[in-house]
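A single protein chain has been omitted; all remaining protein chains appear in their positions.
Chain naming follows the written order as A, B and C, and within any one chain the residues start at number 1.
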Amino acid sequence: MVETCSVCETRKPVVGVYALTSCYGCQLMIATVEKILQISEAVTFKSFHMLTSASSHGKVDIAFVEGSVSTEKDLIELKQIREDATVLVAIGACSIHGGVQSWDQGLRDYPEMYEKVYGNGEIAYEGLAAKPIDHYVKVDHYLPGCPPDEREIVYFLSTFLFGTYPERKERPVCHECRLAGNPCILIEKGEMCLGSVTTSGCNALCIGFGIPCIGCRGPTPYDTASFDALAKEFKRLGKTREEVLDRLSIFGSHDRRMRQMVEKAYGGEK
Amino acid sequence: MKQVKISRPILVDHVARIEGKAGIEVMVSNKQVSSVQMNIFEGPRFFEAITVGKKVEDAVAVFPRICSFCAAAHKITAVEAAEAALGVEPSDQTKRLRELLYIGDYIESHALHLFFLAFPDLLGYHDALSMAGDYSDTVKAGIALKDVGARIQSVIGARYIHQENLLIGGFGKIPGKAQMGALKDELASLKSASELASDILINFSNWKELDSPRLHLAIAPDDGRYTMYGSHIHASSDTSFPMKDYRKHILEHVVEHSFAKHCRYDPGGSKKKNEPSIFTTGALSRYTLNKRSLTNRAKERSIMNKDHLDPSNPLSNNFAQAVELIHYIDLAHNLASELAETIDENERPVKYDPQKGGIGAVATEAPRGLLTYLLDIDGTGRIKNADVITPTAMFLPMMEKDVGRMAQSLVDGGISDPSIIAPKLETVVRSYDPCVSCSVHVTTVK
Amino acid sequence: MMQSRNIYDTHVCRVLRVYPLTDTEKLFLFRFEDPSIGMNWRFKPGTFVELSQPGVGEVPISICSSSMRIGFFELCIRNAGRVTQKIHSLKPGDTVGIRGPYGNGFPMEKFEGRDLLLVAAGLGMAPLRSVFLYALDNRWQFGNITIINAAKTGPELLFMHELDAMRDIAEAENITILQTTTRDERWGGLKGRAATHLDKVNVDPNNTAVALCGPPHMYKSMFEELMRRGFDPRRIFVTVERRMKCGVGKCGHCNIGTAANWMYVCKDGPVFDYYDMISTPGLI
Partner (left out) sequence: MRYLKLPHEKRREFLIELKGYGILYAPVSISEKNFDYKKVDDVDTIRFDYNRTVLPPRKYFFPPNETLFKFDKKDCRLIDAYEDPGTFVIFGMHPCDIIGLRVLDSRFIDDQPDTYYKRRREKGIIIGIDCLPDEYCFCNIRDADFADRGFDLFLHELDDGYLIRVGSVMGHKIVDACDHLFEAIKAEDISVMTRKEREKQAMFQHYENWDNLRYLLELQDSHPLWERESEKCISCGNCTLTCPTCRCYDVQDVPELDGNGGKRIRFWDSCQYREHGLVAGGHNFRDTKLDRFKNRYQCKNAYCETMTISYCVGCGRCTQFCPTGINYRKNLMEIRGDE
C-alpha cells in the first residue's frame, strides 16, 4: 500500500483527469494502460469524465490536463482546475504544444478558420485560437506525446507515489532511435525526419517502422532544438521552406524560436 | 430560437463515459418536452481548414488526430480518399492488413464502449473500475478484448492511437509472420470472451419508451462480407447511392448549440420532393441492413436474441455492437490466420506521384457508423479542399429526438426529479456511443 | 575467490539528526546500519559520497564532518533538485543509501606543519568544514589557522553559529574566524567578498596551505590576491563541483579535457591544485 505521495504526504492521492479541446487520446491512454486497475487502487479518481460518472469538481492533489484551450469555456475550466489542483500536469501534444489544431498558428486567424468550417452559421459558445495551457496557467510538469507513452504515464504516477516528481525528458528522439538500433532515415532516405528536434520518450517508435518523425512529442525543451541546422539540411535535400515549416508546425507551431530559425536557414536565397 | 424558460431545464452538464464533451439540455413546459439540445461544447479544431494548403502526406498524418477512439478509421479513410484522388491502387496485402487494422479498431472501440462505458450503467456502477470488484471476470474479459484490438492496431499500425505506420500506398513496415501468428492465437483464445458482452446484455431489455421506427444508413457489402467497406451506401428506405456521391445525399447544417453540425439524408432521384430526413448510423444500422452476412457464430447469437436487436430502438445498438464483437473476432482470426501464412514482409508501398492531383471521396463504416472523407488535391500535392463527415454528426439529430422521447415518457409517468431523469437520458446518449471530438472537429459547409 | 562488491551498490545509513542551517540547507547526521561497515569506513576531508534514495535517484554530496569520527558522518545538503528535495523531507530514523567515499580529498599530509588558510563561499563551507574539523582534531600538526566564510547574506552563511560559538577557543588556539557577507545591509559583521579580507588573516604566506571552495567565478580573483601576497601556488588547493553520476570515473559527466591528461573530477578530483586549475581547459 502506498504510504506517501509527494503531493499529499499521507493518504491516497486524489487525481483528476480533465480534457480541454483534444482527441481524448491522452485520457484513452490513461484509461487503457495495462495497470489501470492497479492505478485505480493506488489513487482516487475524483474526476475522470471519460471513465466514470462519479466525477465531480473540487480539490485534487494531481490534475492531468489534456487538450488545448480552444474555447472560453475551456479557459474558465482550466483556471478552475489550476485553482483546485496542488500539482498540474499538462499531458499530451495539445496541452503542452497546442496540438495539431495549432498547425496554422500565425498563418490564419480564428475568424478565418471559423468561416471556413462553419460559414456564417452562429454557435452559442465562444471559440478561441488553440493555445497550450501554459499560456494561461502555471504548469508543474509536462508529459508529452500524441498520445503519451504508456510507460511514461505509469512513471509519472509512480514518482508522485514515491514522494518525488518526474524528471523531464529533454533528449531528442535520435537518442532513443540509436539506442533502439535503427539506422537514421534522414541520412539514408533523405526524409524530413524531425527526430533531432523532438523530445524523446517514444523509443523512436515511428522510425522503427521506417516512418520519419513528425514531431508529435513537441520540440525539445530548454531551447535546445536546432531548427536552423536541421532546416539547412532539409534545404540541402531540396525541401522548400513551406514544406519544412508545414512539417515543423504540425506540433511545433507555438515554439517561439522555430519559425525564425527556419527563416534564418532559408534566409536570403528564396 | 431561444426558449422561454417556464420551468427549470433538465441539465446534464457533462455526460460522463463518452468520448468528448457534451451536455444535455431538455426544456419542459406544461409537462411537454419543448426542446432537446445536445450541447456540444467541445472546442472546434478546424481540421478541414488547417489541412488546406498542406501536403497530403502531412494531412493524412494529422486526420487521425480528430479522434483517438476511431483514429484508425480516420486514418484509413483519409488515406483511401487520398489514394482515390491520386489514382493509387494499393496491393491486396495492404488492403487485407488495413481491414485487419480496422477490425482491431472495432474490437477495441466496441469492447471499451460496452465494458467500460455502457455496462456500469446497466449493472449499477459509476465506472468499470468499481465494477471490477464484483464483476472481475467481466471486466477482465473486456480488458482482454480491448487489448487484442489494441494489439492488432499496434502490430499493424505501430500503435493503437494515431497509427503512424499506415501510409498512402502501403505501410512503413510490414509485420512479420510470427507477429501475425501470435495475434491469431490470441484471437482464437478470445472467442468465448467475445460472447460475454451479449450474455450480459440479454438480461436487460430495451426501454419501450424509445421505440420508434427510424431510417438506417449503412454501407452495403460488395462481396457479401460484413465489413467496413463497400462501394454503395444503402438505406432502410430501400434507397441507395454510390459512396463517392455522399456529398449529394448527406447534407450538413450548423446549429446554434453545438460545435458539431447536424446531418440529413436526401435520397435524391424520384423521391426528391421529400424533405431530407434525419437518420441513424452505427452498429444497429449495419446489423439491420447487412445481418445476413454475419459469421455463423454471430448470426446464431443474433437470431437467438432478436428482441434485443429491434431496429426501432436505439438501445439495441449496444446489442448490435456485442454481435459485431463476436463477428469481428471471428473475422480477425480468419484474416490473421491467412496473413500468418502468406504475409510478405518485404513488400514496399506503391509508388505514387502526389503532384498528379485529383479528387477522392470515400466512405467507410467506422465503429460508430458512416465516416466520409473527400480530399481534393492540387497539382503540387497539397490539399485544396477537405471534407469530413463523422457518424456522430450524422446521428446527432436522431439522438436528440430519442432523448426527447425518453424525457417525455418519464414526465408523462409523473417523474419530475431531474436527478432521476438525467441518468436515464445519459444512458440513451451513451447507447449511441457518440464520439464528440469527431463530430466537432470535422464538419464543414460548402 | 569471492565476487568483488558491485561498485554501485550502497550501504544503508540511518538519519540520526537533522539540523536546519539556512532556508535551503540542512545538516544531516548519519550512522551506518551495519556496524562492521561503519567501523571500517574512512574518508579524507574533501571527499564525497553518492547519496541514494531508491526511487528518486543519487546525488554526490561532499562530507562535512570530521574524518576522525568513526561510524558517523555529516552531510550538508542544499535543497536544489529532485533528490535533495526528497532528502530534505527525511526525518531521524529514515534511511538512505550511501556509497563512497569518492575523490582524492585534500592532501592533509602535505598540510602538516604549516599554517592553514581556508576560504569558503556559499556551499563551499561544507567540504572545508571537514578540513577545519580535521585540523582541530589534530591541532598540534598545524600552525595558525584562518578560516574565511563568505555568503551573500547572514542567514545564508553556512555553519555561522557553529563558527561563532568557537570564538572563545579560537583565540587560545591561534585560530582566526572571519565571516563576511556581500549583500546584506543588516549584517553587523564583516562585509565584502572573501578576497577583500585577506589582509586580516593570521597566517604566514611563506608557509601556508590554502584550501578554497566556492563558486567558479571566485577562483580567479582569489588566485590573483593570493599570489600578490606571496602564497606559494603549489600549496593552493581547490575543490570543484560537477554532475558526478557514478563517482568512480565511468559515467563521463565530470570529465575535463587536457592535452596531457584526461581527467575525471570525481576520481582525479574534486580537489585540484593551482597548476591543475589554470592549465586544465573547462575546469574553472
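Going forward, contacts are C-beta pairs under 8 Å (C-beta built on N, C-alpha and C of every residue); 3 or more make two chains touch, one makes a residue touch a chain.
These numbers were taken from a predicted model, which means no experiment stands behind them.
Judged over the whole assembly, touch between the missing chain and the shown ones holds for A, C. Of the candidate positions A:230, A:244 or A:262, contact with the unshown chain belongs to A:230. When the omitted chain is restored, the residue from A:50, A:65, A:186 or A:258 that touches it is A:186.
Mapped onto subunit A, the interface with the missing chain covers residues 1-4, 35, 38-39, 42, 154-155, 157-159, 161-162, 164, 167, 170-172, 174-175, 178-184, 186-188, 195-197, 222, 224-226, 228-230, 232-233.
Where subunit C meets the chain that is not shown, the touching residues are 4, 6-10, 12, 52-59, 78, 80-81, 84, 95-97, 216, 241-243, 245-246, 248-253, 255, 257-262, 267, 281-282.
Rule of thumb we're sticking to: only the chains that are shown with their structure count from here on.
With centres taken as mean C-alpha coordinates, the chain found closest to the middle of all protein C-alpha atoms is A.
No other pair of chains shares as many C-beta contacts as A-B. Centroids of subunit A and subunit B (each the mean of its C-alpha atoms) stand 26 Å apart.
Our note on geometry: subunit A versus subunit C, Cα centroid distance of 42 Å, whole angstroms. One finds 66 Å separating the Cα centroids of subunit B and subunit C. Multi-chain contact residues of subunit C, defined as those touching 2 or more other chains: none present. Of all the residues in subunit B, the ones that touch subunit A in their complex are 14-21, 41-52, 54-55, 58, 61-62, 65-69, 71, 112, 116, 120, 126-130, 132, 139, 146-147, 150, 158-159, 161-162, 164-165, 167, 171-173, 253-259, 261, 423, 426, 437, 441, 443-445. Only residues 19-29, 31-32, 34, 36-37, 40, 45, 48-55, 67-71, 73-74, 99-101, 103-104, 108, 112-114, 116-119, 121-125, 127-128, 130, 146-147, 205-206, 208-211, 214, 216, 243, 246-247, 250 of subunit A touch subunit B when the two sit together in their complex. Every residue of subunit A that touches subunit C in the complex is listed here, in rising order: 158-159, 162-165, 167.
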